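Removed from the display is one protein chain of the complex; every other protein chain stays in position.
For chain A:
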Amino acid sequence: MNFITLAVKNLMRRKGRTGLTILGVAIAISVLFSLIALNTGYEIELNREMDSFGAHILAVPKGCPYEAASLMIHGGVIPKYLNISDLEAVRSIDGVEVASPLLMYQFYKRDEATGQNNPHIVYGIKIDDMREIKPWWRVEGRFFEDDEKKVKVVGRELAEKENLTVGQVMPFGPHREDFTVVGILERTGDQDDLLHFLPLEEAQRLSNKEGKITTISVKVGDLGRVGAVAVEMEKIPDIQAVTMTQIMGTITNLTGSARSLLMTVISIAMVISAFGILNTLLMSVNERTREFGMLKAIGASGLDIGKMIMAETLIITALGGLLGTVMAVAGSTIIEGFVKGMLPYAPLGSFIHITPELVAFSLLFSVGLGIVCGIYPAFKSSQLTPMEAIRGGLE
């Protein structure tokens, strides 16, 4: 026999209570685990999304709020436009390496399978500029030329959903003209997978926005000059320049309060569970004082008793931590769905990042929780004199 088996046997005396305490710890740890996984994953996913946009500065129509600009990152459509002439003005600014115009519009199409009207987003682009912004783009088939008519490239996911193949001719636009799918983008893992890409002029024609663009994505040569270029861009009357840093800041602000609420939830869950454990421990220690007296009489030292209590606590919290981690990993998609619904801006990808470090952290944390909660009851019972213990006087 050793202290661990003794502790286990002691815990078995109150199976129900032990089980509930373990479950309490498990719930607290799984909340902690999920929220930390979400929080770090969120940041990673956000950065990835920013990178995948490829640009450093976004020129948007004046009066377009940052929030709307942020939404544009994954295909939100704003009802204000720039003129194509603004593009030349931006290009002439010193330090601008690429300026890629973009016209976005949205249309709804009935989905044959579900009968629902689904939104589709169209990007009108200058292909060479776009490919400089997104050098990782690969295509099955080919890209279109800027002056081609009635051609389009589609995202991979869209192609799969709509059963599109390269070379396929399909009716498209308000007058149901015959468009040819000349290429399908290879999977990028971001919003591009869901888009229709058209030559800029075709997009303008179909949406009746001749000479208009929604935004200009700008890449600068020297990252240190992003701020200066943005200031120059703002001098153009129509344009408001938004840097990626600002967009990140806006998104972080938007989600900040929701995330700090989550953190508060974590802390409260931890405190409640810590007090729950402490309460259970004190209860079980109090009702066993006479037995501690017996243990002292048969040769246990105060330290031995403390060790026994500590072992019991650690077993509870370690098992709780293990169970909680398993619960969190198993339930991560459910939790992610719930949290995504709560956040005003959620990246498209899955942002629960479960790393070995996080698993190790949550297990260590539960052991730490055990030490914190166990130390007082263990100390208290180790300090009992045999006489106090025998007479049952702990309080």
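Just so we're on the same page, contacts are C-beta pairs under 8 Å (C-beta built on N, C-alpha and C of every residue); 3 or more make two chains touch, one makes a residue touch a chain; residues count from 1.
Here is the rule we go by: contacts and distances are computed from a predicted model.
Within the choices "Aldo/keto reductase", "ABC transporter ATP-binding protein", "Class I SAM-dependent methyltransferase" or "Electron transfer flavoprotein, subunit beta", the name that UniProt assigns to the complex's undisplayed chain is "ABC transporter ATP-binding protein". Among A:132, A:157, A:234 or A:291, only A:291 touches the chain that is left out of the view. Of the options A:101, A:124, A:302 or A:324, the residue whose C-beta touches the omitted chain is A:302. Seen across the whole complex, the unshown chain contacts chain A at 1-3, 6, 9-10, 12-13, 290-291, 293-302, 304, 385-387, 390.
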